[in-house]
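Only a single protein chain was left out; the remaining protein chains are all shown in position.
Moving on to chain A:
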């Protein structure tokens, strides 16, 4: 069935970009309002899609395609050969990612009220970034995926480089170099697959790559393994996997917090999305063969991030290393390669997206008032900003996997999965559960509890527009923690049967 639903959803921010182009540069209020409004159509459409899915609509009914590019003249042999169509579609995982992306985009747009300059350019880039992110999750073939993937890079580069903090240019360049190299590797994989099979459609590849008799040119096992490892590296940069992570630390610290909400909340997750959809989907055997390695990398990420987060002096750095650590849980779940593990990994993708968005929003709130995120300069904040401090503590609790909040469900399932396959490695990994509590409480209590060295008189607590992101995010975090079926239901068909 053909519909334009997904296209409408993905490109709806474009309307905002066009309208913004006609707005005067100095109209701060108007630009900000329009920026937020422009993200709403996608959010509404994504939520409608989610609820109509729960109501029984098949996800296939959302898929659409159109002829686009044809290479060579193979039409006589097979009209699909070497053809790249414009095709969008979603499965349960992609549906969740679209809902998450659109909601976080709206909230990050609200958080962008803290941006101090050049709102016009900012919001235009912001909306372009949103198009890229939404496209990545809906693309049904690798070429289209790659194009959307690249679309996210460019606005990010400028958003970091122009609206960031002191070392913003350096951060922007290291972002571009690492992600550019990641894309290059990804492109090589895509091209090899295209040349060998004549298609880049993901569903077709899932079948073709694993059934040698149907392919134009047979793909040897060693080439398959090579391609999978290349994919692992390409998406490993994004996730990021140790030791490919240093670029994302800079981005976390230097980019404006509203952008970090999206970066940490969504962009890092493209790595996980790619690993699951392409890595696991197209190369299931290779994935299973390397599952021990992936699980080990997960535990390394988990512990490495946690130990380094423990000695950071800037709260943003604590959160940056915390992201590395939490992405370790994703890898742990994937490495387990069974139903519980993979479902845990996907849960962690969504859960961490919400939690880190919440924490970075609070960073934005704090920085706006106090002009610092250095732990040593803070302390006793609960006296001046009891609400913000309370939410910060709640965010930390969610992050350290407190039951009743989303982080626990994902962590629990990832470990449940790994304990079945590699109990000893999993036991080592549980050290991370303790360390997470240690570094988060160290940082958050140092900020909110204790004596205050500075006066908080005249500092306002959470105010007006700031309530929206805080309440929505906390609400979703608790909803998933208490009633995980909101996520597990769309994932049923994806997870079923993995690992046998």
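By definition in this document, a contact is a pair of C-beta atoms (placed from the backbone, for glycine too) under 8 Å apart; a residue touches a chain by one contact, two chains touch by 3 or more; residues count from 1.
Keep this in mind: contacts and distances are computed from a predicted model.
A.B. asks: For the chain omitted from this view, which of "Multisubunit potassium/proton antiporter, PhaC subunit", "Glycolate oxidase FAD binding subunit", "Alkaline phosphatase synthesis transcriptional regulatory protein PhoP" or "NADH dehydrogenase subunit L" is its UniProt protein name?
C.D. replies: Missing chain, per its UniProt entry: "NADH dehydrogenase subunit L".
A.B. asks: Using the touch definition from the top, which of A:340, A:392 or A:472 touches the missing chain?
C.D. replies: In the complete complex, the chain left out is touched by residue A:340.
A.B. asks: Where the complex has a chain not shown, which of A:3, A:246 or A:460 is the residue touching it?
C.D. replies: Counting the whole complex, the residue in contact with the absent chain is A:246.
A.B. asks: Pick out which of A:294, A:318, A:365 or A:495 touches the chain that's been left out of the picture.
C.D. replies: Selected residue, touching the omitted chain: A:495.
A.B. asks: Which of A:162, A:206 or A:383 sits in contact with the chain that's absent?
C.D. replies: A:383
A.B. asks: Spell out the interface residues on chain A facing the chain that's missing from view.
C.D. replies: Counting over the whole complex, chain A touches the hidden chain at residues 174, 177-178, 181, 242-247, 304, 307-308, 310-311, 338-340, 343, 380, 382-383, 397, 402-404, 408-409, 412-413, 415-416, 419-420, 423, 426-427, 430-431, 433-435, 437-438, 441-442, 445, 448-452, 484-485, 488-489, 492, 495-498.
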